[in-house]
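Every protein chain but one is kept in place in this view of the complex.
By letter and in written order, the chains are A, B and C; residue numbering begins at 1 in each of them.
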């Protein structure tokens, strides 16, 4: 155990898995120079063959990861920023997600596509996407979206060991946050298992990616007001641990979904839909989504920052659904 | 007024708007030879300059539509099958959806990207996508998904006249269905206005694209059992006529969302989330989604067909939510 | 070499071309009779391209193909039964009935997919070549793509990646003069697709796609280069498809010019048969092959017809390594 950052957790997970399994290699734009600090020392330790700088051609090298995986390798692709997945959408959706199925199980695609959610720092609309829900609508892709260092390491290791293709969405608002992280080489968190980040009884807040940390801060604030909020972190978006979410909502009767992505067809929408479909009887009030509204992200920080989910908005929503219920005549 | 097919409605809308406005032109793979019958006679009437066969390079020609629109043209792109939008995802999401915003309103992108939802006919997973919800998560794109000939014509005309980029998802299960269609050159249905396709009082069924017709058949069946179902067709997915949906659910207290797309993060999920967020007090039972499960579409018709929403599944869902409610102790 | 024994490699080329031709003739017939669902993109006329290329590969070399998927697997040596069963949507099909006509891909023969998204095989082939290289194997990966596909970014990106990393890849553009209804010169800039090679600093070779020996020779040279670590080659086979873009499109899509008849006259199988006979192969031996293949095709069809359709649970298998559960509301009506 040691306190390390989320970025360092990524570094450790990759390093340990590459040391453990020769078929794991990493490629991406400028991975050798290690822009974000997740491949420190890799060229020295693993050599240039296994640490590959790619041409700027996301569809090409992400598709190549698919091809390499089909012949027995376990590629990790560092696609840097999630916005750069759009040029690769075809290889991801048409080849990587579908090849195992179309060919009746003949293909196996063990690979990981990493990219960060690069929002909140004046990078403007073309660099600030949080597009995980688009991929959630495409069967055949597993998706992780960790919110702290320990989960990041454990889930990334699980992703690298998985025989299915996995997209790893790494929230840059979590990059520098430190947490206790196991140094057990088999610290692996199974894909599909959510986590109760804080227990509570009045209200369930389900957070997605960095939204979990905002939710935790809101829960603290709510506690001061005597409202006990449970915070659930699904951690993997596919498979989604619907049971854990439903259990919590069945207990609290109320839910808020916090997601830094745009509202419409978001992970938050999916979670809300799941709740009203499968835990309706337990519901004591509306399920509220606290997301980024359906506008683009502007450069100017003065108008960018207020667009994301905030403690204030969550607290307001909590007050609203608890108050509304109290106001309703019996 | 004349009874024409959905395909003929597309043909008419394009033809009338091209005749009306010289800045409208059409391009796409093999549009001159008119594969699906939506450009019959166009080369003769409008000439080869305005009816352009493109190279097979969706990102290239869809992006070119963006460039042409920025300089004052009003392109219609026929991208044939929705699955072929994936290779163009970058130009759609990074350029077409965002340019007006990023450049502070300097750009205007009046263009239409048409593609059909080509499912249910043994075309296998790479040709059977219904990916509209992915684009619903991306601000800056308007989206139509008509379910009958009259809506198709009126909405496509609105799309062509719109100064915003519009994606038109044309459900191939509706292609041959005939309906009364106005021949008024100004038969334009405003984007963002949903339609009540059938009135009812016990239950609201919201259908998406071809799902509307399945919903209408289910409503007939339910009527035989004494259940009165209202069928709502949002027709445009962005902007989504949330108010019309909510009004209906506030009246009936129950909702089923029918969507031929995969369940997770679908338009159905968005509609369900909207309902539980904004009409919770009216709800008398769970909001149920009848969608295609999160598996791919197989070639073999024997296992493909049962995957889509069906009258039986909707009727079952209706019985379940009405029955469940009756079963719940008061 | 004038031996006409069973293992004469020349006969194998003939055999594979014939096998493709007869397999497809049968498929077209039963498609017309309604026995095959979906579309059918035939390869007739292009057999020398596929067979010449694949015969230059080892069994353990990789190959990626296209929507026009019937020819490549047979060219690479695949057995007919699972292919025919796939066309009929049967569980014994090579893809268990989940791929169909556009996806006849036999992984046991080194195939990594016949992908129906035009151009999408480029990156996959580059990746397979990279995988072979990283594993220290001397395998190569061959990518078939069409003239139309050459316009796709995926092909460009795959070739650039393979070239800059000197990967053992061979890009074979089967230029059959059309993409659907569009003549190549209306969609593909430049005189030849092979001219693109210059921009990547790799060899670009043009070859007569109706001549199986010429295709084989060109691909062999590319394979040798690739195995020797000298990087990829782009080969353009100038060929022609005899059928329309696909069977069952409602009407003829591809416009036929006066050159159509010349191409029909230059049938790759006729050309090769003539060459064999001139080289001393007995007509009777070739006839025997033809009829043996007719038997193979009949057997494959019988096998396909006798096979079962997949059970519904199969629709939920192979999305992931672990089979998905069937939602109760769906299974109730399946």
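Rule of thumb we're sticking to: a residue touches a chain if its C-beta (ideal position, glycine included) is under 8 Å from a C-beta of that chain, and two chains touch if they have at least 3 such contacts.
Source: prediction; values computed, not measured.
S.K.: Give me the visible chains that the unshown chain touches, in label order.
M.R.: Result: the unshown chain touches A, B, C.
S.K.: Among the options A:41, A:190, A:301 or A:323, which residue touches the chain absent from this view?
M.R.: Selected residue, touching the omitted chain: A:301.
S.K.: Which of A:51, A:64 or A:317 touches the chain that is not shown?
M.R.: Missing-chain contact among the listed residues: A:317.
S.K.: Provide the residue numbers of chain B that touch the chain removed from this figure.
M.R.: Within chain B, the residues touching the omitted chain are 23, 25, 49-50, 52, 54-55, 57, 59-73, 75, 90-91, 94-95, 99-108, 139-140, 142, 163-164.
S.K.: Going by the touch rule given at the top, which residues of chain A touch the chain that is not shown?
M.R.: For chain A, the residues touching the absent chain are 29-30, 32-33, 35, 53-57, 59-60, 83-84, 86-87, 121-127, 290, 293-296, 298-304, 306-307, 310, 312-313, 316-317.
S.K.: Contact with the hidden chain only, please: which chain C residues?
M.R.: Interface with the chain not displayed, on the chain C side: 151-154, 156-157, 159-161, 163-164, 186-191, 195-202.
In the analysis below, only the chains that are shown with their structure count from here on.
S.K.: With chain centres set to the mean of the C-alpha atoms, which chain is at the far end from chain C?
M.R.: A
S.K.: For chain A and chain C, what's the span in angstrom between their mean Cα positions?
M.R.: 40
S.K.: Quick one: chain B and chain C, Cα centre-to-centre, how many Å?
M.R.: 36
S.K.: List the centre-to-centre spacing of chain A and chain B in whole Å, with centres computed as mean CA coordinates.
M.R.: 29
S.K.: Please output the residue numbers of chain B that touch at least 2 other chains, ranges allowed.
M.R.: Counting only residues that touch two or more other chains, chain B contributes 59, 83, 86-87, 124-126, 294-296, 298.
S.K.: Which residues does chain C have that touch at least 2 chains other than itself?
M.R.: In chain C, 95, 97-99, 103, 115, 117, 120, 153-154, 319 touch at least two other chains.
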